[in-house]
Each structure stands twice: as structure tokens, then as C-alpha cells.
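A selection of the complex's chains, in situ.
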Amino acid sequence: MRQGMAEVVFGKGKTPAQIAAIASSIARHSPNVLITRATTEAYEAVRAEISDAIFHTASGAITIAREVRETSQGTVLVISAGTSDIPVAEEAWVTAQIMGSRIDHVYDVGVAGLHRILSERERLQSARVVIVVAGMEGALPSVVGGLVPAPVIAVPTSIGYGASFGGLAALLGMLNSCSPNVTVVNIDNGFGAGFVAALINRGDTPGK
Amino acid sequence: MRQGMAEVVFGKGKTPAQIAAIASSIARHSPNVLITRATTEAYEAVRAEISDAIFHTASGAITIAREVRETSQGTVLVISAGTSDIPVAEEAWVTAQIMGSRIDHVYDVGVAGLHRILSERERLQSARVVIVVAGMEGALPSVVGGLVPAPVIAVPTSIGYGASFGGLAALLGMLNSCSPNVTVVNIDNGFGAGFVAALINRGDTPGK
Amino acid sequence: MRQGMAEVVFGKGKTPAQIAAIASSIARHSPNVLITRATTEAYEAVRAEISDAIFHTASGAITIAREVRETSQGTVLVISAGTSDIPVAEEAWVTAQIMGSRIDHVYDVGVAGLHRILSERERLQSARVVIVVAGMEGALPSVVGGLVPAPVIAVPTSIGYGASFGGLAALLGMLNSCSPNVTVVNIDNGFGAGFVAALINRGDTPGK
């Protein structure tokens, strides 16, 4: 991945042995590596070769972070709605962090309980970028969008049942948000949200 | 309509002359009549025969209300999100009113501007039933559902563009609401919402 | 759950140990607890700690009901179409009951055999709220809606095959009901239906 400040390996569909081999090979020349959607077995295989690899159990992300440099004074804030949305939220902040962003997160704030989110208003308003992860009706990005002056990246999750249609309801809700500062990524795409948030947070024209 | 306390005529697709004829005929034996989705021309035709008919211009509802009796101490509160949702909201409260409910409404409260809805919290919490009318992402019922102890009837509207798919996004959002006190009616069905709200508000077992 | 008169735990996706721990913790300060979608194993774990917990085998609901007070003279009647709809129907009445409603149910009444439902007409008409649970074409709420003066909450189920599309056919049928007293909740959402029915049945403005 040319654009990032870390090499990324998509772990899904690869065996622990394959992941360990790729990780070892990359880690030789690249100080920072992110492996997404790995299993505990894959992590064991990686750690046998790279002792400082860290496992993020909710999302299955493995990070090797040796030379992460903070590229900005700003913070990427990750907000998630329900307990089941945490894996996607974790993938988002792990990604933003290894790409050089200072990160923060607020979990379990739903639109049916506004007091939780209102009590965090100050933290929300000081973020440079906000990632909002939500399933079901996907209403949280609109509410957060109205509370913050920053860009909001909305991540629909496949959490829900019946007429949630695997995340479609949340996706459509986010695309139709009445808050104009909201953009959207694919269902369950925590990695993409964290990646873009880090790019936004860098605060300079990266191509220069 | 056997169940209601007013006779209802669906005005859509009928000519002014047809509407006036039906209204005159019904008004002879029924003190309360509701005509939905009528045009100004239809209203003129009705008023030529029934001088106390009232026209509700946003929704196109015509009411003849001679013997409306309040059936309960409770209030049906109608909340709507955007200016374009007002026609549906008006249809809802006109229906609830002619069926004997005390009504109230709060317009133009969107989820991207929570201060508006939070400042009305007291009015919200004292309602017996709340009707929430919203298009786009359809997030308002979830937010309202979290603020009130009453049942919430959500009405998706066809307001929006692109991926709103004629109200589908709002409909799915409402069906997936994380507030458990929310039920849903068809897109733009202000009449149905007002009708059920009035039934709930009656506060007794009507069949007895 | 702020609004209810019982604490609710969503059992789905939690281990028996987790459910037992949460249930014990809640039961210390709350006399009434409802756990939805639990397994037999989860129930065994709960009962080991709370001997008066009851298991409802069709729906997987566990209830601890120590201080349920009837809040109204009215009855919540749950009607279901086919044998496969019973789990959702049971979740609905268990929920309404623990929230303080007197409940009743009529099972196995389909629209293709009207004599069954017509023979129950009296029970239907004396209910304060009716919940109708149906899969396949979802026609039962319209038929029931025409027979009762009360509000009807329709619950589509994912029962069916082929063009039922996991409950979508039933959902659309219910949203397009020609009976104006019908509102709809998400596919298989027996809990939501029971919850709203209990709110309607309370018969007063709860916020007061």
C-alpha cells in the first residue's frame, strides 16, 4: 500500500502459516505492519516469529509498530453505538493509530440514550476527524454530525436482524444523513475508515 | 370506517364533484367527516354545499367537525423533521383530532440539531402517544423514542433523493430502530399514524 | 431500559456464563428481569443462581418476575398464524406480561381458514391491544384489523421460503395493510411488539 505509512496485510482467508510468513517477510524492511481480521491461531504463529507483535482481540488486528510517528496534533475519535459494533470500531482506531494518528474512542453511545453522547460533547468537539460505527438504523452519524465541526466518517455494520438486511438499512441511513459533514464507507469497513481518517488528520498535502 | 369516530373519504383520484357528492351524502347522517388528499378545487366544491367544512392546506385534508368529543385526557404529539415533512404531519394530527384526541405538534426538529428537540423535552414527555414524521435517514423516531416513555408511531416520508429510494431508507431505518417503543406505518401514511394514535389515546377497551 | 417496568437483557450472542452473571447482578436491585433469546444452557446457568427464574422454551425467554403489577384492566391479545410463528408470539406475550399487562393468546389461526378466527371474535373484540404474528404473505393483521376496534401491532416473521425473502414479503404486506389500525415492527421482533403493547395498555400518560 503505497499511500500509507504502514504495510497492510488482509488476513481474511489466509492460513496462520501464510500470515506468519508474509508478516515476517514484510517486517524485515518495513517497521510498521498491520494485519487485519486474523485469528488467535494466526497471532500465535506471528508472535513465534515477531515477539513484539500485538493482538487486538475484538477486531482480530495484529500490529507491529516500531516506528510510528505522530503526523499531526489532531485526534481521530472513534465512536460506536452498540457492543456488537466494537470489533469494527477497534479495526478503525488500530488502523488510524499505526498510520500515525493520535486516537481516542467512545463506546456504547446510542441515539436512544442521548445523555451518554451529550456528556462527551467536549471530547467530540475537539477531534480533528470523527469515525462513527453503527448498525441497526445507522442514525448515530447524523446525531454526531450535528454536534461536531469536524468531518465524520460513517461505518455501517452488519449488526441487526430482519429488515436490517445485513447492514443495508444502516448504509442507506448514513448515505441519506441530514448532517452535511458525513461521508460513508462500505459495511463493516473499519479499516477504510481508519485509513481515510489518518489521511485527513495529517494536516498537510501529502503529495508535496 | 366502522372503527373510527368519524367517517373517512380518501380523496386521492376522485374529482371535486365526486368528493362533494360523497361528502354531502355522508354529512347528512354523520356529524364528523374527514376527506384526505383533496385539492383546493375539491374544497371549493365541498364548501359550496357544506359551509362549515375546513381546509388544511398543507395536507389537503378537509374536515367537517360538528360533534368531536374528546375521548381522553391524553395528548397526541406530532413531531416532524423537515419543512417537506409537514404535509404528512398535518394529515396525522388532523386525523387524530377529528377522532377525538387533543393534539399538539412540534415541527422542524432534526437529529442534526439536537438542541431544538431537547428544548421541547417536557412537552414530549407529557404526551400519551407521539407520532414522528421524517424522511431522509429516518433517525428522528429513535432519538424521540429514547426521550419519551410513550409509544412512538414512526411515519417515513418519501422526502429525499438518490439513495433514499422514495422513502425506503427512512422506512428501513425506522424498522431497525434501537428504541423499543417504536412501531412503523407505510411511507407517507399520516392518516394511519393519526388513526392509531387516536385509538391508543382513548385509554379504554373500545370493544367493551 | 429506562422506559419499561422490567430490566431487559438481550441474550443473543452472549454465553450462558455471561447471561447468568448479568442476570444475577441485575436481579439484586431489580425485581423483574427479562432475558430474550436464551438457550437451555443459559437457563441452567441462570437457575443455578436464581431459583425462581422461569424458562419459556419456544422463544428462549427467561423471566424473573417478583413484583409484576398489573397496570391496567385491559388485555394484550397475541394472535399467531402458524406453528412456526409461535416462538415470536411467545416472546411478545412474555414481554407484555412482565411489563404488567394481562395477556391472552390465540394460536394457529390462518387467513385460509377463517372459521378459526371468526369463532374467536368475542375474545378479539374485548382486547385493548392486539399483536398479530405471521409469516408468509402476512395477511392476518389486515383480517384481524378489520375485526377489532383496538390498535393492532403486526409482527412479520421470517417463516417462509422462496419469494418470502426472509420475511420481506410479510413485512411489505403488513405495511400496505388496508386496515388503518395496523402498525408494524421489524421482522421477528416479538419483544418490540410486546413492549409497545404494554405501553399502550397502561392506559395513562406515563410521563406524568
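Letters A, B and C mark the chains as written, and numbering starts fresh at 1 in each.
By our rule, a residue touches a chain if its C-beta (ideal position, glycine included) is under 8 Å from a C-beta of that chain, and two chains touch if they have at least 3 such contacts.
These numbers come from a predicted model, not from an experiment.
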item: 3 chains shown - copies of the sequence in the complete complex; value: 8
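The rule we apply is simple: only the chains that are shown with their structure count from here on.
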item: Most distant chain from chain C by Cα centroid; value: A
item: Innermost chain, where centres are averages of C-alpha coordinates; value: C
item: Fraction-based call for chain C against chain A, same above half, different below; value: different
item: Distance between the centres, which are taken as Cα means, of chain C and chain B, whole angstrom; value: 26
item: Centre-to-centre distance between chain C and chain A (centres being mean Cα positions), rounded to whole Å; value: 37
item: Sites on chain B at which at least two other chains make contact; value: 175-176
item: Contact footprint of chain A on chain C as seen in their complex; value: 2, 13, 156, 158, 166-168, 171, 186-189
item: Chain A residues within the chain C interface of the complex; value: 84, 113, 161-164
item: In the complex with chain A, residue positions of chain B that touch it; value: 81-82, 110-114, 118, 136-139, 142-143, 145-147, 160, 162-165, 168-170, 172-179
